[in-house]
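What follows is a single structure, and I will ask about it in a moment.
The other protein chains are all here in position, but one chain of the complex has been omitted.
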Amino acid sequence: MSGSSTIAPTKPSTQERRLRLPGLSGQLATTLLPFIGLLVLCLVLFILTPNFLTYGNLLNVGVQASTIAVMAFGMTFVIVAGGIDLSVGSVAALSGMLSAWMFATADLPGWLALVGGLLTGLVAGAVSGFAVAYGRLPAFIATLAMLSVARGLTLVISDGRPIRTSPAVSWLGSDVLGVPVPIIVLAVAGIVTAVILNRTVIGRSMYAVGGNEEAARLSGIPVKRVLVTVFALSGLFAALAGMLIAGRLDSAQPQAASGYELDAIAAVVIGGASLSGGVGRASGTLVGALILAVIRNGLNVLGVSSFWQQVVIGLVIALAVFVDVLRRRGTRS
Amino acid sequence: MSGSSTIAPTKPSTQERRLRLPGLSGQLATTLLPFIGLLVLCLVLFILTPNFLTYGNLLNVGVQASTIAVMAFGMTFVIVAGGIDLSVGSVAALSGMLSAWMFATADLPGWLALVGGLLTGLVAGAVSGFAVAYGRLPAFIATLAMLSVARGLTLVISDGRPIRTSPAVSWLGSDVLGVPVPIIVLAVAGIVTAVILNRTVIGRSMYAVGGNEEAARLSGIPVKRVLVTVFALSGLFAALAGMLIAGRLDSAQPQAASGYELDAIAAVVIGGASLSGGVGRASGTLVGALILAVIRNGLNVLGVSSFWQQVVIGLVIALAVFVDVLRRRGTRS
Amino acid sequence: MTAAAPVPASEPSRSRTSVPAPAPVLTLDSVSKSFGPVDVLKDITVHVRPGRVQVLLGENGAGKSTLIKMMSGIYQPDGGRVVVDGKAVHLGSVRDAERLGIATIHQELNLVPSMTVAENVLMGRLPSRGGFVSRRTTRRLAREALDRVRLDVDLDTPVGQLGIARQQLVEIAKALSLNARVLILDEPTAALTGSETEVLFGVVEELRRDDVAMVFISHHLEEIAAIGDEVSVLRDGALVAEVPASTPEDELVRLMVGRDITEQYPRRTHTPGEEVLLDVRGLTRTGVLHGIDVQVRAGEVVGVAGLVGAGRTELLRAIAGADPYDSGTVHVDGQRLAPRSVGSAVAAGIGHVPEDRKGQGLVLDASVAENLGYATLAATSRAGFADRSGQRSRAQEVATRLRIRMRDVDQAARDLSGGNQQKIVFGRWVLAGSRVLLLDEPTRGVDVGARVEIYELINAVAAAGGAVLLVSSDLPEVLGVSDRVLVMSGGRLTGELPASTATQDQVMALAVKHADDDDHVAPSHGPEGSPS
Partner (left out) sequence: GTAACGRGDTDGGGSDEGSGKSVTLSLSTLNNPFFVDVRDGAQEAADELGIDLTVVDAQNDSTAQTDQIASAVSSGTEGLLINAVDSDAAAAAVAPALSGDLPVIGVDRTVNGAEITSLVSSDNVAGGSQAADALAKAIGEQGKVIVLQGQPGTSASRDRGAGFTEGIAAYPGIEVVAMQTANFDRAQALDVATNLLQANPDVVGIFAENDEMALGAIQALGARAGDDVHVVGFDGTDDGLAAVESGTLEATIAQQPRELGRQSVELMADVLAGETVDSEVPVAVETVTKDNVGDYQS
């Protein structure tokens, strides 16, 4: 490199410098604005019914968001890596049920039943992941099959009846120093998700795999291992959500969490992730899950008829994402 | 530049020629082999229970496949164009219900109620399409919102109760010359789908949009119009499926077809389509829907317990797609 | 560019600049364009005249593609006017431009991989009656268009199964079949070898005779003299000069980069060692590769030449672990690599620049820094945590070294110009400090100045005892950079030449040899297979 030294290294020109500022505020927007949307939603509800903004009701919303949020955190890994996981609801039910069964029928100690339940989810997720990574099944099919299998096994184990959970699981439904444990679990799960996605090698690899699988593979990223990991994580988080449900109800239900998969995916997408992979954040997912919980809670508190509730929920979901779309278009141009 | 061409123009080498043969037989395989898989499934069921392969039962399977198949045909358009439609089950219910309401409450003539129901689906689909094409909503979100809205409206209209259908709709549940009308509808819908996808300009545009939206746009294909069309078609086909359900039951049910969206998508994917768009065939979708119906019918006929049925269905879906994956890998290398 | 390209010298009979310039069909009148706060183009006027080839020249990121996108209706100018036939027009969409007879071959391929060649050629314009596609007319029109570029492939082949070069030809055929008055060619030759380039230029001459107006962009300066008429030189989004195409290359380079480039192919001072660093033996993949032996010594640069479809890409991919192979071995520094494992290849020090930067090289939504750092993500981590600040500063360093033109390393790769994207893919392995580079068309779309940078880097790797296997369709490049040249044809090695003495004719002779001799394909037969 001799002759080239006459060339001055590329320096940012002034116009390029100017760019950096809006760039920063753009990033700010990505994280802040959906949150502002959430605040507006809360404000509207507060004006409509003062009962909404009470400490007690906000705790309610937090608790009610916790299940979907925890599932959605797990789903974020999968969606960032370009997949989808339809089995989270069923896996949550299976984990909760197997944990209760370990305690009630297999007489394991309570904490072991809790760990066993979590492992169940991890294994179920890893199985889906193997089917996707090594069996080359589309994620939609692999996890749809797991949805069916996990729900079936839940029914087989329980013989269709609820089973009482272990004290360790029930504890997840209680309060600690006035704060409901589900909210604490929610917070911890969110932080763990954010750290994994942002800071770890496997997390950054998820974005690469979701963004362009072939480019990731050719760069030496172990794509298959990443895929198995994301589904295993999703299963683990689903199991944790299953424990929360069982803990809050003091019993594992055979039909627990059915249909939750669509809510979890919706939370992730409302939070700004793209189903084509490579994009998504833990904070966005949290906001998405909170928006869903606030809508549900708000409609209950407002006393909207349950038939109309479904109509309104659909409209608000569409609106929330539409606002996000507008915002992005705004920051881009 | 005449004499300068010392170098021969690009020619395909023999290896490329050789490649073409498997290419042709590969196409044969794409249409034939899943069908063979279906035949094997039928044979297994026949060995397990002779009741399976009776004329009457095969008609049953056909009728039972018709609802999902018709929805799945509509879904094929959407998936080929790179989208997904979660609302088909709800739109089917809404169309059936609104049609019944038009007849029972608004006193419209029966055939008009039938047409009205179909238009309902078309409009609902077009609304989703507009949201996707012009509102830039992800298809998953737009149709998830429509799922919720359409189901809510169905409940509002019906007040949660079944409504009797018009005679024109009920006719869809009857037989013509010993052949059940649903099977005739299934066949016609399949042919229409195949013709649209293979022969028409809009059909070919769907493949282009699903295969590479940017390239389609730069080639002057009206991408937005194509997107609205595929969702409108999906809504129309869903409405037709809704009429079939209502016709067979002589009544429109508020909970009709809930959860069918996953079955319809599964049928399309089992039939060889890719959720990332650009790939899919009407014949594949038919086979996918038949495989699902045969599994369900077979498990009933075999008397498998309700709990285990779900486990088996999940495994068979995974297996069916896995065989397809293996086959493709086989023809490629 | 001193080496002669396989391009005919300009024919004396051509009109060129001898007659007064005809009135322009299309004019960009003082246009400017910005993305957000960045002014990409500033007050530029360009005329496109019938029967003339207007060349746009500039470094990577100078704004050439952005400029032509305003002619084809993809972008609308923020300031200034688009004038067609003397009237100011608004080109709101691709359709608008097509209606006015403006066709574009874009820098990036715009094909649908899953659809057939025929449908891709006529995409958006499938001949139809009553909404039904007329298949016979489709096939006929597609065949005609493909014949013009002498591309002889089965009309029913999915385009995704063709190599990049043939896809480029399909793209060209597609634009030609529009029978446009104005044809815009954005780096159409970047992915082509000399022979296809020649065919393309033949077509350009025909179009010139038919008074078609053309815009041409290329980083191969010798092509400008070969077919261009006038040259507009862009620098940093501003028009710095308008000169005739006959301007000497040195002068063009000076106008473009603002300095002289003395040596197009910088020579190395050291000689390769004896130790074989990359040792490939008997590599075979049924139908694709046939018993390939390649040895690259430490400090050596080996070029691989061949026609499109010779299997060069397949060879590199097999060595890099990207594709499986049926038999044979790959050793790096005496250590055998596991087949079909990119991970073990990267760990052994292999760096592979794939031929398709968008499809195989880049995560477009990720930042420049992320893209540069993928190969070192795991190696630089601690306890599973990525070394983000370290990665970022290393990426910054490499980006500066490669003169990647961007806002900052956090900009999304998608927003960079084509040549700068190519530099990212190369830079990944610079950052990783790879000892064995497998380069598949590493300078495609890269400007003259930056190309020298890449050659310097190749030399630096070799000087540090590395080994480089270079596939390029740019023959002067292969001859100018390599120590020796291997020639492939039909998946076999057909010969080896020392680069210092080899001529392009010798290489081409070897490149067509095998196909003619062993493959039982009559070379000069007309369109094979597909009737009608």
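Couple of notes before you dig in:
We just call them A, B and C in the order they show up, numbering each chain from 1.
Here is the rule we go by: a contact is a pair of C-beta atoms (placed from the backbone, for glycine too) under 8 Å apart; a residue touches a chain by one contact, two chains touch by 3 or more.
Note that the structure is a prediction, hence the values are computed from the model and not measured.
The chain not shown here makes contact, within the complete complex, with A, B.
Residue-wise, the contact with the chain that is not shown comes from B:256, picked out of B:236, B:256 or B:317.
Which of A:142, A:168 or A:301 touches the hidden chain is settled by the complete complex: it is A:301. Shown as candidates are A:198, A:255 or A:276; the residue that touches the absent chain is A:255. Residues 49, 51, 54, 56-57, 60, 63-64, 67, 155, 159-162, 245, 248-251, 253-258, 296-297, 300-303, 305-307, 309 are the ones on chain B that touch the missing chain. For chain A, the list of residues touching the undisplayed chain reads 48-52, 54, 56-57, 60, 63-64, 67, 154-155, 158, 160-162, 164, 173, 245, 248-251, 253-259, 296-297, 300-309.
The rule we apply is simple: only the chains that are shown with their structure count from here on.
As a whole-number value, the distance joining the C-alpha centres of chain A and chain C reads 42 Å. Centre to centre, using the average C-alpha position, chain A and chain B are separated by 29 Å. Residue numbers of chain A whose C-beta contacts span two or more other chains: none are found.
Looking at chain C, one finds that none of its residues touch two or more other chains. Of all residues in chain C, only 36-39, 236, 259, 261-263, 266, 320, 322, 342-343, 345-347, 352, 354, 359-366, 370, 374-375, 377-378, 381, 384-386, 388, 399-401, 403-405, 407-408, 410-411, 428, 449, 452-453, 456-457, 459-460 touch chain A in the complex they form. Per the touch definition, chain A reaches chain B in the complex via residues 86, 131, 135-138, 140-142, 144-153, 155-156, 159-160, 259, 262, 265-266, 269-270, 274-276, 306-315, 317-318, 321-322, 325, 329. Every residue of chain A that touches chain C in the complex is listed here, in rising order: 1-4, 6-7, 9-10, 12-13, 15-16, 18-20, 22-23, 199-205, 207-208, 211-212, 214-222, 278-279, 332-333.
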